[in-house]
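My questions will all concern the structure given below.
For this depiction, one protein chain was excluded, whereas all remaining protein chains were kept in their positions.
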């Protein structure tokens, strides 16, 4: 757990109010394949980039496919504008939980617990921050970019998507360089193509990455090969989000870590590989 | 089961198409405490008065209170106008199943199985039919009245309700005489008060009754005391509605009967008492 | 996707769970349409006992999150009534007939098994040693020694396949399964309902007339899957997998766990034609290879002609 402590020590962990609270939906925007849900959270603190919330619908959580969902679902906070009490979440419909949440409309309520977990740490020894995102994994990068201005000027974000419908999400970050699998938008290929080109140009960066496991492993391998530090926001199946169930572990050099309390942001150096 | 056979033999049992079919909601009317749901059932036959259907919502059946409902729910057909392919059902919200069904709107779909069970038989030896209903139990009387014209001229229906909100249901039958517990509408007291008065006036009737157990038992006792034949449409908790689960039994002089296949209409003579 | 089960050729791998479909009552409700599109590849009748039984007092049903609780109590006409009234009509079904029997003690089981030994109408006999609503049902099925004694007693009495229906309310179901196999069982079926209970929210008294009952439906699916998997690892004889099956995907999971065929129970209450739907979803999965269980794989060895 030492490595995790290091990460933790470099970021101010914002604590969650105890328990689950209701948050009314204030807006719902469609961005291609994604939906952005906004809710009002007056009782909650402003989260740090990389932190997440456990979300469920206050009504009808259950009764979907296989009569699921039953457990809450984890979502990175995508934006938390400091001049509002709003939280923004980015959702992709991949199953009964995200499907139900995407249905929510103005007036409906979320149940939320959070902010949870360790967010991103500041770049090490004056490196510039380079944001690399894949698919719905762009969410924590958006809030990093918004707040990142304060801590270090960031480079142009590199984002990868499946196709044009998903690439519509790119507009959620400022001035992103995009790659798509089908080439319908930007570079045809993987976001790691863009990353290695960028690292050729300037290796004095620290990478902040979030996306599917395959992409994160490619980023990890690339960065370790170039001795570039990286912070990876991982995902794993979670039941509770606050360390209660021991269900969300990921293998690290230090053994299994509970991603919800020792992550979700891990230092790439902690990982043998992303699975 | 012999008595049940007698009843059965005196009524044409209409058979259900095999399996469960989807029926789109065509209308939804509120009548005080009740909702009338109409659906289109082109594939189904026209049911007989007293028959019922097993209903569930095609979408979101489950996920309510205690994550119920799970099983379909039984509902008497209230009307099946012969010039349409519509079925009308009368619903009172008493739990997760009726609650969910009451939410259904135009365009939503029901899953239905039916028509099921034995309906009402014709009146014996030229007696006039006297309809006695309580609460949501008026449903099978409405279709009886509509079709009853053909088989025998019926007397003024006697209906009992809790209060004015429920008494609004009385308009679903023609020319009903109403009693309410709180006296807000019609006679203050029980519908059996009206019944005994009517039997004093003219005992040459056959009673057709449907309502809560307490009322049905009072009707049964009254009729047997006056040697007036009666057909009672009972209720019991059902899982399947077609004789598969043996869950819906009611005690009769002939032992336990499955109400779904040997009822729901029973001859009062079959019963020691209604429980 | 026809399947061979204990020498019986089945058109597809989906049959009914005993006590969850009454073909005679269903014929009254649905008429001949039922026979034209009979939902199961074989019909398993509700448990028959030696003496007639009224069953438990109502209420007999309680609804759960994703399932139900029943305390039916094995009502049936008894052996004589079944032979006289039901068997002739069940013999007219378009599919093979499996008779499920339960006896209070080995003598009764022996008498029941013998009674069906000579009846052509009967393709196989299923021994219910597991009904959680009747004391003895539990005892026999939960103890490997009891099962051994029972089968050594009744196995010689018939050439018909004997399917032993195991109880899930046992410490070591695979051990009971092995004992049944060793003593000559032709096949095993599981799971039966799991003992459960509910209280009347109004009175605070037990809701069910039988006080306790059996849980079935999706709520037991994961438990059934684990028990079927453990039993299939323990024995060579074919297994009928059941417990919470609602879809072809659920059926495929049981096949993956090692079952030869599967049974649909509670889902028939929600959809009388569930058996047909599950069977066609299953063959769909096979066709588009959606599930590895059906990509040639699991069904391979079992699948016959088609």
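A, B and C label the chains in the order they appear, each numbered from 1.
As a working rule, a contact is a pair of C-beta atoms (placed from the backbone, for glycine too) under 8 Å apart; a residue touches a chain by one contact, two chains touch by 3 or more.
The model shown is predicted, which means the values in this text are computed figures rather than measured ones.
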Quiz prompt | Contact partner of the left-out chain, one of C:218, C:238 or C:265 | solution = C:218
Quiz item: Any idea which of A:90, A:154 or A:250 touches the chain not displayed?
Solution: A:250
Quiz item: Looking at A:17, A:32 or A:212, which makes contact with the chain not pictured?
Solution: A:17
Practice problem: Can you work out which residue in C:24, C:110, C:182 or C:249 touches the chain that's missing from view? | Solution: C:249
Quiz item: Residues on chain A that touch the omitted chain in the whole complex?
Solution: 13, 15-20, 56, 62, 66-72, 111, 113, 116, 236-251, 255-256, 258, 261
Quiz item: Hey, which chain C residues sit against the chain that's not shown?
Solution: 62, 64-67, 69, 138, 142-143, 169-172, 194-199, 201, 203-204, 212, 215, 218-223, 225-227, 229-230, 249, 253, 256-257, 291-293, 297
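One rule holds in what follows: only the chains that are shown with their structure count from here on.
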Practice problem: Select the chain at the greatest separation from chain C, using centres from the mean of Cα atoms. | Solution: A
Self-check item: Length of the line joining the C-alpha centres of chain A and chain C, rounded to whole Å
Solution: 48
Quiz prompt | For chain A paired with chain B, centre-to-centre distance based on mean C-alpha positions, whole Å | solution = 56
Self-check item: Junction residues of chain B - those touching two or more other chains
Solution: 62, 67
Practice problem: Would you mind listing the residues of chain C that make contact with two or more other chains? | Solution: 65-66, 218
